[in-house]
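Working notes, beginning with the structure itself.
In this view, the complex is presented without one of its protein chains, the others remaining in place.
And now, chain A:
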Amino acid sequence: MSFLFGGNNRSAEGSVDPAKIEMAVAELDMITDVFNRLVTSCHTKCISQNPQNHRYVEGDLLKGESVCIDRCTAKFFEVNKKVGERMSAMGNAAQATGSFGR
């Protein structure tokens, strides 16, 4: 994350590299997107699974919810990593052959 803020500082100094800013923005968008997806899926799975009963009964997390969220997050990142690896492998293969996924 530090490079993001580094980029911002440099922009304040005036020496802006538009390509880098572009990259940083894209990166930030991606991270935000991942985060939002994570929150949505794990919230749906763990918190609101039974709206009739025990939804937001307490101000704090319940134990069951906490375990669920832990595992959900871990699983989410695991899948994210695997998909990312697969995508980059496909990308490399596409670069090598010149076409994507065909």
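Odds and ends about this structure:
Here is the rule we go by: contacts are C-beta pairs under 8 Å (C-beta built on N, C-alpha and C of every residue); 3 or more make two chains touch, one makes a residue touch a chain; residues count from 1.
The rule we apply is simple: contacts and distances are computed from a predicted model.
For the chain that does not appear here, its UniProt entry gives the protein name "Mitochondrial import inner membrane translocase subunit TIM54", which is one of "V-type proton ATPase subunit", "Gpi16 subunit, GPI transamidase component", "Mitochondrial import inner membrane translocase subunit TIM54" or "Large ribosomal subunit protein bL17m". Touching the missing chain, out of A:Arg37, A:Arg71 or A:Arg86, is residue A:Arg71. The set of chain A residues touching the chain not shown comprises 1, 31, 54, 57-58, 60-71, 73-74, 77.
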